[in-house]
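All protein chains of the complex are present and in place, except for one that has been dropped.
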Amino acid sequence: MTATTVGVTAHSGWWRSDRSEPVRRNLGLVAVLLILYTIGAITHPEIFLDADRLWSNELTVLKQASSIGVITVGMTFVMIAGGIDLSVGALLALASVWCTTLATQSYGVGVMIFVALAVGAGAGVVNGVLIAYGRLVPFIATLALMVAARGLAQKISGKLTQINTVDALNQIAIDKVLGIPVLVLIMLGVGALGWLLLNRTTFGRHTFAIGGNPEAARLAGIPIRRHTVMLYALSGLCCGIAALIVTAQATAGSSDHGNLYELQAIAAAIIGGTALSGGRGTIVGSLLGVLVFTQITNLFIINNLQLEWQLIAQGAIIVGAVLVQQFRVSQLRRN
Amino acid sequence: MTATTVGVTAHSGWWRSDRSEPVRRNLGLVAVLLILYTIGAITHPEIFLDADRLWSNELTVLKQASSIGVITVGMTFVMIAGGIDLSVGALLALASVWCTTLATQSYGVGVMIFVALAVGAGAGVVNGVLIAYGRLVPFIATLALMVAARGLAQKISGKLTQINTVDALNQIAIDKVLGIPVLVLIMLGVGALGWLLLNRTTFGRHTFAIGGNPEAARLAGIPIRRHTVMLYALSGLCCGIAALIVTAQATAGSSDHGNLYELQAIAAAIIGGTALSGGRGTIVGSLLGVLVFTQITNLFIINNLQLEWQLIAQGAIIVGAVLVQQFRVSQLRRN
Amino acid sequence: TSNEPEKPANTGQTGAAATGANAAPGATVTIGFSAPAADHGWIRAITDNAKAQAAKYSDVKLTQVDAGKDAPAQIAALEALIAQKPTVIVLLPQDGAQLTATGRKAMEAGIPVVNLDREFSDAAASFTLIKGDNYGMGVSAGHYIGKKLRGRSDAVIAEIAGIDSLPLTQDRSRGFKDTLATYGLRVTNRVAAQFTVQSGQDVTANLLQAAPKIDAIWNHDDDQGVGVLAAIKQAGRKEFFMVGGAGSLDAMNHIKAGDTPLEATVTYPPTMASSAISLARLIGQGKGLSDLVELQVPKLIVLQSETITKENVDKYIPLGFKS
């Protein structure tokens, strides 16, 4: 409950630059990652203490994180504005299916990319309009799209896996630039743009304001409704990008893609310091959150842990991770 | 002083009883249900226009709603206090597995019931402590338990379905009292108790207060942390009850039980007028929300709609339902 | 391998209807059919095959009932079905154990139940059980890999399982493990995916990092196999050979073309749905299998898990289902 934090935040280190608490949080997450690496080094030194294998392993982790990472960037915007987007996974599926129909594939990679982005952003606009003008609460509106978009994706694909035969697209899952996989660069690129948009533009300012106090934002003349639509469109656009990533990785479009992505993205954002109630959040934190989760999976597979132990361990790690963070933050509060 | 009288009475809606908005919402949901029945009557008159078959069909709907209904009651409390409980489905699975181990079954139905409730409530306390004293945000804390509890359930059951051979328990899924299935009576009972607790006791008052204005609650001397723990324990207890219901229905305990219940319960509560941000919510609304969702599924099955169409329709219906509600509420606002 | 409008011919349909004396139309049989929602290539093939097979008989009327989202839902749906008193019920349960009681209820109501694939925990709950051989799949895969790696006790053998919480996955893994043991081999790396392409790609990408050199991989499910092969291609790994599972058209094409490490796949044929309908019809008409002497259809039919390789792939391709 927010209740428990009230007493604390009421006097938290106000005098530093208002950015410093998030920074501490993120340092906390870095600490968590280091702990995970240490575990890796202890259990599998041959990987984690061998520069080459560590490098290629981490590149894989980053590649596997790229799609959810991109989606989390969009999610972060929505959540900072006090909203939530449950439809991301389904939109990813819809976009991936739509851009891999034989018809679309026949037009080549350019059209496929366009279709994926257009479908994502378009569906996002639907979310936004339902929320801003239909006055649906975000949870319900996006829940509706979460269900409907999957259905539509199944309808289009006939529930069949649509193999992508356009190599130009599949190739981005293989190619590297200066030794860095293209997928990773895409994620970092989206992250960087997101960071700029959030922290260096009025759009970002207004996003924070709407999440912090909608009424105040309204009385300050911020066009809340239009902004809301744009926010969900942005999230949808990220789903489109992620759809291309996943399609390339899986060499196929499918109505099963992006399963449970909504939960992962929201969890990553929150671990990264974004408030479900809006007004707080950072892109860096969200991406670190994604990395933590992906690194955990990677560790599990490397140690080939049984499913049940994976789950139990994951629960424990999540709790541990947040406690580590809190420790760093509370340090900040103390002095 | 009379000045305020003037100002006050000058304002519209001023004299209305306050609970009237929730009431309108719920009427909205009833309207939605009626619409669903109409659809049923059009597509399948032989069922919906035949008293006996309608009655038996609706009893089935209510039976199917009972487990999720019970869970939604607990969820409503948590959400009114501004929290959220993602672990409900997993706790249900854990409780169902734990109370159907051969060992437990050998002690007979009494012990099984006790175990289910104890496991549920106990896990709920863990949630509460992590949130109230560990200062984890509810989303993350309960996410951790959502994952870990499933893992534990799989560990205990060895991922095998545990047939329940204790007929006394299976029987509750079959028995009726005065023509009403026991499961339905359980749901109604839990609902009634929940209503009392929420609207007639200090516990309920404090729950609203904590969700509505944590700082004010603190200043009023409400022991927020203890209350938080009790809230999640309550939610866990409901999971225990639901576990018994599902075990009886499935005649078995399984680590797969209660899959995605968290989403359904939260959605039902929100449709029922509970605010994700806390401070608002009603038991009746939540249960009506559950009914709407179950009735939709029932309609689909009766019309045996293909999965993809089910999903698409469901999305549309959710949006429609909320718009219907909003219509009723805005009517209230207008005059 | 999708996109073109569905033609049942390509979803693993045998094309063979009933033969001999049994071919002659008899008393009309209404068959109640219930299988989990088709959200996965194999299940989809099951449903399509059932429909297609039923369509072949002039004397069969198929009423399909949605299985709902989980076992309790399917139980409720079946109670409704039983009330409608079909001649026979063909049931692919969400979970065998959880629907046993319902199966028994139907039998007691005088409706013979054909238990399809996922086995009831009590034989008395069904008239006939026709199922694939999950343990046998593991065995077949084990033999194929075992024969090729015989005597190499240090061989790195990876297993990519399906949804790990399902009993069927457990059976497949046991069969694999037991068989490898007979060759003095063992599974060195085991990961579990979700029967989906994406999860297949994800776990495999990580698996290939965990094991820098692999000799053989068995992938339980050709649906997720698409992702598995993608991950292998992206990692540029070729040092090993791979065996698939279930027998999708896509997998067979790769085996035929030999353009991937996928050398073989062990079948888990969705054609069993067609056979189940045929059996149900015979049961409904009180007939036996014409080629057998018994007057009743057998109590238990377990399908072979065949091994499809480059050599025999051509005769299986018509049976391959689209994933």
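Going by the order they are written in, the chains are A, B and C; count residues from 1 in each one.
Going forward, a contact is a pair of C-beta atoms (placed from the backbone, for glycine too) under 8 Å apart; a residue touches a chain by one contact, two chains touch by 3 or more.
Please note the rule applied: contacts and distances are computed from a predicted model.
Chemist: The chain dropped from view, which UniProt name applies: "3-oxoacid CoA-transferase subunit A", "Sugar ABC transporter ATP-binding protein", "Dihydroorotate dehydrogenase" or "Segregation and condensation protein A"?
Modeler: UniProt protein name of the non-displayed chain: "Sugar ABC transporter ATP-binding protein".
Chemist: Omitted chain: which shown chains does it touch?
Modeler: A, B
Chemist: For a quick check of understanding: of A:F48, A:F139, A:F208 or A:F300, which residue touches the chain that isn't displayed?
Modeler: Here the residue in touch with the unshown chain is A:F208.
Chemist: Which of these, B:T43, B:S106, B:Q171 or B:T201, touches the one chain of the complex that we don't see?
Modeler: For the chain that is not drawn, the touching residue is B:T201.
Chemist: Would you write out the residues of subunit A that touch the absent chain, in ascending order?
Modeler: That gives, for subunit A, the contact residues 10-11, 13-15, 17-18, 196, 200-202, 204-205, 208-209, 212-213, 215-223, 279-280, 333, 335.
Chemist: By the contact definition given up top, give the residues of subunit B that touch the hidden chain.
Modeler: 1-15, 17-18, 200-203, 205-206, 208-209, 211-213, 215-222, 279-280
Just so we're on the same page, only the chains that are shown with their structure count from here on.
Chemist: Count the C-beta pairs in contact for B-C and for A-C, then report the pair with the higher count.
Modeler: A-C
Chemist: Give the label of the chain whose average Cα location is farthest from that of subunit A.
Modeler: C
Chemist: Please output the residue numbers of subunit C that touch at least 2 other chains, ranges allowed.
Modeler: Where subunit C meets two or more other chains at a single residue, that happens at 38-39, 164-165.
Chemist: Hunt down the residues of subunit B that sit against at least two other chains at once, touch-wise.
Modeler: Within subunit B, the residues that touch at least two other chains are 154, 159, 307.
Chemist: In the complex formed with subunit C, which residues of subunit A make contact?
Modeler: Of all residues in subunit A, those touching subunit C are 44, 47, 53, 56-57, 60-61, 63-64, 101-102, 154, 157-163, 170, 173-174, 246, 249-252, 254, 256-259, 297-298, 301-302, 304, 306-307.
Chemist: Within their complex, state which residues of subunit B touch subunit A.
Modeler: Touch residues, subunit B against subunit A: 81-84, 130-141, 143-152, 154-155, 159, 210-211, 214-215, 217-218, 224-225, 228, 231, 263, 266-267, 270-271, 276-278, 307-316, 318-319, 322-323, 326.
Chemist: Taking the touch rule as given, give the residues of subunit C at its contact with subunit A in the complex, in rising order.
Modeler: 1-4, 6, 38-41, 44, 164-165, 189-192, 194, 196-203, 205-210, 212, 223, 226-227, 229-231, 233-234, 236, 250, 322-323
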